[in-house]
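The complex appears here without one of its protein chains, the remainder shown in place.
Residue numbering begins at 1 within each chain, and the chains themselves are lettered A and B in the order written.
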Amino acid sequence: MAVETTTRAKLRWGLLDVVVVVFALIPVLWIASLSFKTPATLTDGRFWPREWTLDNYRTIFATDQFVRALVNSIGIALIATVIAVVLGAMAAYAISRLDFPGKRLLVGVSLLIAMFPQVSLVSPLFDIERQLGLFDTWPGLILPYITFALPLAIYTLSAFFKQIPWDLEKAAKMDGATQGQAFRRVIAPLAAPGLFTTAILVFIFCWNDFLFAISLTSTERSRTVPVALSFFTGESQFEDPTGAICAAAVVITIPIILFVLFFQRRIVSGLTSGAVKG
Amino acid sequence: MSDPDGTRRRPRVRALAAAAALTLVAPMAACGSGDDGGVPTINLYYPPEQNLQKVVDNCNAAAQGRYRIAYRVLPRQADDQRVQMVRRLAAQDPGMDVLGLDVTWTQEFASADWILEWTGQDKAEVEQGTLAGPLETARYQDKLFAAPKNTNVQLLWYRKDLVPEPPKSWDQMISAAQRLKQQGKPYQVLTMGAQYEGLVVLYNTLAESAGGHILSDDGKRAVMDEGTVRALEQLQRFATSGVTSPSFSNATEDPVRLEFQSGNGAFQVNWPFVYPAMQEANPELAKQVTWARVPGIDENTPSKVTIGGVNMAVSAYSEHPAESFEAAKCIRNAENQKFSAINDGVPPTIERIYADPEMTEAYPMKETILEELKEPATRPLTPAYQSISTVMSAMLSPPSAIDPQRTADELRGAIADALESKGVLP
Partner (left out) sequence: MSVNATPGGADVAADETATRSGARHAAVPAQRNRRRKPPLSENKKAERRLGWLLCAPAALVMVLVTAYPILYSVWLSLQRFDLRFPDQREFIGLENYVTVLTNEFWWTAFGVTALITVVTVAIELVLGMGLALIMHRTLVGRGIVRTAALIPYGIVTVVAAFSWRYAWTPGTGYLANLFSEGAPLTERASSLAIIMLAEIWKTTPFMALLLMAGLALVPEDLLKAASTDGATAWQRFTKVMLPVMKPAILVALLFRTLDAFRVFDNIFVLTAGGNETSSVSMLAYNNLIRGLNLGIGSTMSVLIFLTVAIIAFVFVKLFGTAAPGSDDGERR
């Protein structure tokens, strides 16, 4: 693509950017706006709050319930993401690069696992975990998260590994690079977009899961944020703690933003002419 | 995976599996039930209630070291509460001792042998002074399986600046609202009509008020008699009268409260929580709002209003049943019920508490509540209630599309299937 950095091109992209950001963020702003509304004006039909309040934020941080859940969520999602991406990358490398019997079986089976409705797997999983003493522990959630993230990880990564021009590695070595250098300078940068994309997707999957988290935990020891939201209480049985839930939703979006900010920079155009020379 | 030359590889794979298992299992330390110094811990699984911890503390102090109650909060949504308890009871989990059950689950848990019967002295204490309606919801096959902790009934809330006299029947209410509409005043009749439990509560109130029976008295057969058809007619007439909110067929408790609070409604049929909430959020409007018994089908026959609430039961898999019964009794004793009524707004099940002077301030509407509680409507008492409720809410939704006789016939068939756990739930 022509790399013309004229003002007009910039303007055009800027306009498109605005469209994207507006489309993506208006509903998010609405949630944020709800979190700043007072109970009396919560549903007055206005987009922006008439009276601003921080009460909802004070409420969620008033006890350590929410903070504990945040710690659990971050820990569990990070560990599960790292393990799933590493295991997924190993398998994906083998699938896309090596020839061995059982490969198609693995690809097929992992897809089957991704397809089975999780709602009917939860009860048997609960039985197993209770017998193994995994119920209501971090590993008790990490294990299923890895399992159900792996199919996506394997598929994504093998799709990317397949498109990597592995011959470049050889070319680099001919240019005098050592094996390690060739891998680091040529293959790793090419694999990076796939790896970081997978990491983001797996992280968000673990972060947002409700079904496993509510079924396989019972105390604050391992309860994650989406589940903690369902334990928020209104003033009485029928009052929804909408403000507090929205405030919590805003707060728990921040780690996602940080995570994405950190990783998206690595999803760049992998293959430029510069990459080959290292 | 097939493995032709596996002999050499196998030990390594096994070592790997073992290593993986170890890394995953190691971090979790002992997770026993933590009995400190022989004092049994009674795990109380109960829906979220803001000040229940205070009640638990009182009971722990009163127990003087015989047991220690730990309040394990259940999720807010009823479905989530039930499924968590069911899953663990079906797995015979000893980690749950005392359970806070919605009144509609008691028969289900009892029939599955998940909860223990209350007998002897315990039973006598629970039955002593407790209102008959709530007590009825705690029985299964004439045995007592739970102790009612709190009850609940909906009231008619209306604007006294718009409506001089509360309507005695639904039709009166509809005409009053239509008149207000013509005068260009706030006129809506707001209540819950979404496809969920709230719609079943509304229909049950109408059916019982019309003298109808959804099930036979023993709970074994689907009846859907004359009265239930009249209730269907009433519900359909209401939904198509032009006085409901446009959102009626998607409305649940809190949105109904909020819509009334914003001033659109002249009438609201809802639980008592709306009153303190309105005083806080819109005190001006609250001054104009008063309450009455929910209207009936005939103006001369008072309504029978569906009761809700929570029953306390003891898990069949509890390792400390004696202490659990004692703990359950403490949490629902008169003093603690009064505390919860005043601080958490949950109506007591012990009749004499309503006469307590301290109740007057927190419960200005206590007379009306008590009046309704004395002639209550219970939802069908059967182990299959959840299935019946799912079927009914689906077939009654949207209420404007009800065709009374046909809907009644369809419901009869579907409920009969649900009672036998046949067929598919919608």
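We take it that a residue touches a chain if its C-beta (ideal position, glycine included) is under 8 Å from a C-beta of that chain, and two chains touch if they have at least 3 such contacts.
This is a predicted model, so every value here is computed, not measured.
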_Residue touching the undisplayed chain, where the options are B:Ile69, B:Ile214, B:Leu258 or B:Ile415_ = B:Leu258
*Candidate in contact with the missing chain, chosen from A:Asp136, A:Glu169 or A:Glu239*: A:Glu169
*Out of B:Tyr71, B:Trp118, B:Phe145 or B:Tyr196, point to the residue that touches the absent chain in the complete complex.*
B:Tyr196
*Which residue, A:Thr38, A:Thr147 or A:Thr233, contacts the hidden chain when the whole complex is considered?*
A:Thr147
*So which bits of subunit B touch the chain we can't see?*
1, 3, 5, 9, 12-13, 16-17, 19-20, 23, 79, 83, 86, 90, 108, 111-112, 194-196, 245-250, 255, 258-259, 262, 264, 383-384, 386-387, 390, 394, 397-398, 418, 421-426
*If the missing chain were put back, which residues of subunit A would it touch?*
1-2, 5, 9-10, 13-14, 16-17, 20-21, 23-25, 27-28, 30-31, 34, 42-47, 82-83, 86-104, 106-117, 119-121, 124-125, 128, 143-144, 146-147, 150-152, 154-156, 158-160, 162-167, 169-170, 173, 179-180, 182-183, 187, 190, 193-194, 196-197, 200-201, 204, 207-208, 210, 225-226, 229, 242, 245-246, 248-249, 252-253, 256-257, 260-261, 264-265, 267-273
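Going forward, only the chains that are shown with their structure count from here on.
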*Please report how many Å separate the Cα centroid of subunit A from that of subunit B, as a whole number.*
37
*asked:* With touch defined as at the start, can you tell me which subunit B residues reach subunit A in the complex?
replied: 1-2, 4, 24-25, 27-28, 31, 47-50, 72-73, 75-77, 80, 83-84, 87, 90-91, 93, 95, 152, 253-255, 257-259, 261-262, 270-271, 273, 276-277, 280-282, 344-346
*Report the residues of subunit A in contact with subunit B in the complex, numbered from low to high.*
39-40, 42-44, 101-102, 105-106, 123, 126-127, 130, 132-134, 136-140, 142-143, 214-215, 218-219, 227, 230-242
